[in-house]
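With one protein chain withheld, the remaining protein chains of the complex are depicted in position.
Coming up: chain A.
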């Protein structure tokens, strides 16, 4: 069976168009990457509410802050690596400390950016945003969820970071699926081990679930689309019931989803955890598929991590 493939940044573009039509306060900013981030879809339909700031991310975030002070709901958009890195101080001091209603969209999250190489692969953005007080962080798993996350971000007060991916990836959620910021979705029930994932790698977790099932292992799969505020209840329930956890993300294991989940576990219910993600290294050029294999981000790696964590659990 072939599955539909779409880049989840397309979901961002569709979400913006819908917001443009339904909420006159929504404005969109970009830093010379509007075609790539899909913010140009909004610009085409609502040109008077779109502002290109040129290649000046810090100024873009400050301008977005000012627009929010004037009552607008700005979506400041560029690649995740630039928006969270280059403009981090602007996000921290101007936006988060003042608790401004600025939405920040980071396209090209993860190593799957591919041939552009390490400079353009955002692998630290979740950590950089998660550490900031008042910030909410979302990592949608496919284009359908990306659209929902975009629309949801406009409906909540305060700063949000949305991470999108460049490559076409499987679309496996549906319009009718429930989505709420801070509420994880349990995609597969299971009692032996739990896989908690975010972003397009959730699909690899689903594939791993099938492989594990064939081995007689029942793996729960959780789509943790919101990293902050983290759905602690679903994590603790998984720890209680399956007593072993694998996290999977296209991000440094330090500071990202794996860390966020572990922080909850060590304080409340310590169980063995294995982390799939980037292991304290930069990326490189290659096809997304090659890179996923080389950096151990595919279903088979999740299966191996599940077996490892099961062995630790039984000790």
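Just so it is clear, contacts are C-beta pairs under 8 Å (C-beta built on N, C-alpha and C of every residue); 3 or more make two chains touch, one makes a residue touch a chain; residues count from 1.
What we mean here is this: contacts and distances are computed from a predicted model.
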{"item": "Complex member absent from the view - protein name from UniProt, among \"histidine kinase\", \"NADH dehydrogenase subunit\", \"Homeodomain-like domain-containing protein\" or \"Transketolase subunit A\"", "value": "\"Transketolase subunit A\""}
{"item": "Identified contact with the non-displayed chain, of A:89, A:240, A:263 or A:290", "value": "A:89"}
{"item": "Absent-chain contact - pick from A:72, A:120, A:269 or A:313", "value": "A:72"}
{"item": "Of A:99, A:116, A:232 or A:284, the residue in touch with the unshown chain", "value": "A:99"}
{"item": "Touching the absent chain when the full complex is considered, from A:64, A:113, A:141 or A:154", "value": "A:64"}
{"item": "Hidden partner interface residues of chain A, rising order", "value": "27, 48-49, 51, 53-54, 56, 58-72, 74, 89-90, 92-94, 97-100"}
